[in-house]
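Missing here is one protein chain; the remaining ones are kept as they sit in the complex.
What follows is chain A.
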């Protein structure tokens, strides 16, 4: 029998959830608020919360100085492309690990994950030289490949976890009905794992969108995404916090909106199979 939850407990839980939610959201809220202040208001002490003269000047300056559309387009291509490529490679990999495991499957999974522990700067020069040789420095295709590779372990791990929740008997039944391997993966496995795949895609898009080491180090003028757009407003010698906040708000807005509208899928995907 389920334990009854008292009204008082509900109120406490709700208040606690709101407090945690607001604490997590506060830096974003503060960035958004600062983007509507003047530079002088942005550094005011005590800080101004809502009682200031709101201005759109920072957005106007940022739009005038930078080609936002170009950065946005590059971010979309790089995040979308690397995610798509990653999913295409990771689905068969995760399928084989989940349904046809070998003695070394666990070791391979751990080894894949261990590549994430390598400090990125440790391989900057080899990758940079490789990019020069291949002629893909400052190109979107180069970044699509690199971001796909660095996020691939996470994609494989997530899909592997979701696939493990799907009963193997269903796939066996499909095979007995004459489904080929390709049909089994495309028509049986993938539709059943849609929530998991969707959340993997979303998480990977967010990771690729926010990636700032490789996107800054492997681009110049042509393929630079929104991370470079933000970096161009940061300065250790000059107070440009309001403009930096406007640039940051413009950079995070698309991914924030995407996350907001897909939060249901994201939560259901991340908790997929968590409770039996």
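In this section, a residue touches a chain if its C-beta (ideal position, glycine included) is under 8 Å from a C-beta of that chain, and two chains touch if they have at least 3 such contacts; residues count from 1.
By definition in this document, contacts and distances are computed from a predicted model.
Chemist: For the chain omitted from this view, which of "NADH-quinone oxidoreductase subunit K", "Sorbitol/mannitol transport system substrate-binding protein", "Cation acetate symporter" or "cytochrome-c oxidase" is its UniProt protein name?
Modeler: "Sorbitol/mannitol transport system substrate-binding protein"
Chemist: Decide which residue listed in A:13, A:60 or A:235 touches the omitted chain of the complex.
Modeler: Of the candidates A:13, A:60 or A:235, A:235 is in touch with the missing chain.
Chemist: Thinking of the whole complex, not just what is shown, which of A:129, A:253 or A:267 touches the missing chain?
Modeler: Looking across A:129, A:253 or A:267, the contact with the absent chain belongs to A:129.
Chemist: Touching residues of chain A against the unshown chain: what are they?
Modeler: 38-40, 43-45, 65, 124-125, 128-129, 132, 137-138, 216-217, 220-222, 224, 228, 231-240
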